[in-house]
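Can you read through this structure? Questions will come right after.
Note that one protein chain is taken out, while the other chains of the complex remain in position.
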Amino acid sequence: MRWLRKNLIPIIGLLVLVYLFVPIAVVAILSFNKPDGKFNISWNQFSLDAWQNICGVPGVCGSFVTSIQIGLIATLVGTIFGTMIAFALVRYRFRGRSTTNLLIFLPMATPEVVLGSSLLALFLNLAFPLGFWTVTIAHIMFIISFVVVTVKARLQGMDPRLEEAARDLYADPTATFRYVTFPLVLPGILGAALLGFSLSFDDYIISAFNAGTLVTFPIYIWGAAQRGIPVQVNALATLVFVIALVTVVSVQIIGARRRRKMESAVGS
Amino acid sequence: MAANDGVQDLHLVNLVKSFGDFVAVDDLTLTIPAGSFFALLGPSGCGKTTTLRMVAGLEDPTSGQIMLGSTDITNEKPYKRHVNTVFQSYALFPHLDIFENVAFGLRRRGIKDVTGPVNAMLDLVELGPMARRKPAQLSGGQQQRVAVARALINQPGVLLLDEPLGALDLKLRRQMQIELKRIQTEVGTTFVHVTHDQEEAMTMADTVAVMNKGRIEQMGAPVDIYELPRTAFVANFLGQSNTVAGTVSGRSGSDLVVNAYGASFTVPSARSTRQDGAILVGVRPEKLSVASAGGAVPDRSNRVTGKVTDASFTGVSTQYLVMTSWGDEWTVFEQNRSADILRPGDEVVMHWAPEHTFGLDVPSES
Partner (left out) sequence: MPALAPSAGGSAGVVVSGAAAQRRPRTAYLLLIPGIAWLTIFFVVPLISLFFTSLQAPTGKSGVYQPAFEVSNYLVAIQEYWPTFVKSFIYSGIATVLALVIAYPLAYFIAFRAGKWRALLLVLVVAPFFASFLLRTYAWRTILADEGFITSFFNALHLLPENRILNTPIAVVLGLTYNFLPFMILPLYAALERIDPRLIEAAGDLYASPFTGFRKVIWPLSLPGVVAGTLLTFIPASGDYINATLLGAPSDRMVGNAIQTNFLQFRDYPIASALSFILMAIILTVVFVYIRRAGTEDLV
């Protein structure tokens, strides 16, 4: 009983983690399923069909590729714009700072339904054709805010004395940026880009409103939900998940190992 | 930019820096001789770091000039000035190893072959084997030496040090004080060392300038400004002083006679900033001797009677607090030469030789 009280928090904590992963486990398990009928909801029979024939169902891989394309472009543009704003906010004084901050914050506080529908209203009013570019434009829009917040935090955590030291050591503004500021902010920028990409790749609501006839991966899934989601979808999603998880965990482990090596090497 | 400008005098001329209404540096004029170890000493907020940053180019003066030798560098960008800084927090580049940190300035100046100079400099600060480590792997003392090496390798006209020893523990600090002094003597560059630690300033520097509220109160060799402070602030900031306010009542040869609270003090006129009127008489605690009241006191001594309120035996000395007749508590550092220790409650007389007295202007605010 005592043991239970003392370990109550860790137990609950771990249960919550399990809770977070149960649906993912279901998705992964069902990717090895051969469903009885059109709907892949309950387990029927083990099969590697979906994995071996991952592009077997028309539209699956196409939509997957489309989402990747949109993700790459939107992440590239959004990260560049967002990083520039972050630099302006942290390193410069200018009028209109609070307005800028508000403008960055508002999209994150607006429900996706409103973001998506308002953009749709704009495109309709301008008679702008819906499709690949409207979705990309929308994604860039919401990626910017997240990038600004992430990079800004990283920049603010950077010791301003480092740039002063660089200038003291004969580095003009360009050299200071190139040799000191940029290398130190880069991890933050990469993290923001990763975040942006995953937000874009997984976005349904905003994309659905602005895609017209274009089919992104989430849009495909939604459409298929009524007719029965092909097992290939589960396989692709599981694949993405595993690759992403392995990458992030590896980065963590490498970083931790490097840190441990440094700590053991500290001199007198 | 020449690789070695040669060491020259540094001149600050009517330097002013204000932030809005707040004047951090108030009309500073100062010459720092080439090759000297110069300390800028003062309490927090006195403007010493601001002055240093203006010399480095990291702050723009509101008005005034900075000259290195005969070159006016006031408006030169920091990356053009042949002046380098050792920062208080070291500011080592965390993403570069020690070798690259030290080589940074050389590389930015376009020097291709850095290996020789960098290794030589690392040897000078005794960090040769650490060349490929990152700053995070080094201890505080080692990081500090890297910071010095990184600045010094560029053979600047002036090396600026912004409280570089503040983060180190006592033993390490003492070690580094000796280190820095040795390096300065060996290399011959002018060092300008900013600190609030008066012991540090006096130990290391050839010349000390005491700053207060944006102005230099007094400047000179450590022993000179210590033994003969010229303002009440210097008297109390640099070491401790016992003071009493009085009036000049007459002269006796080359000495002033001062009356305070019924007692009479002899102050050599050359050791006083006031020759008449209101005057603050002062003496350092270690110059005082204490004897039981009524005991034998040498002729000619200045003397003050009082009652002991505290006696602390510190081994090297005994520290007495003595309450004077006018309500001030005086401090005495008595070397333990005789066996008698006075106790709280004892009536005593403090005495000292007149040539240890100094006279100051009475400060306007309390």
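Each chain carries a letter (A and B) given by its place in the written order, and its residues are counted from 1.
Here, contacts are C-beta pairs under 8 Å (C-beta built on N, C-alpha and C of every residue); 3 or more make two chains touch, one makes a residue touch a chain.
For clarity, every value in this text was computed on a predicted model and none was experimentally measured.
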Check each of A:48, A:106 or A:190 against the chain that is not shown and name the one that touches it.
A:106
Which of B:45, B:239 or B:268 contacts the chain that the document leaves out:
B:45
In the complete complex, which positions of subunit A touch the hidden chain?
9-10, 12-14, 16-17, 19-24, 26-27, 30, 41-42, 80-82, 84-85, 87-88, 90-95, 100, 103-104, 106-107, 109-115, 117-122, 124-125, 137-138, 140-141, 144-145, 148, 156, 159-161, 163-164, 167, 198, 202, 204-205, 208-209, 217-218, 221-222, 225, 229, 233-234, 237-238, 240-241, 244-245, 248-249, 252, 256
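To be clear about the criterion, only the chains that are shown with their structure count from here on.
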Centre distance in Å when subunit A and subunit B are each reduced to the mean of their C-alpha atoms
56
In the complex, go through subunit A and note every residue touching subunit B.
159, 161-162, 164-172, 175-176, 179-180, 183-184, 262-263, 265-268
For a test of understanding, state which residues of subunit B touch subunit A in their complex under the given definition.
56-58, 77-80, 83-85, 87, 89, 91-95, 104-105, 108-109, 130, 133-134, 136-139, 142, 150-151, 154
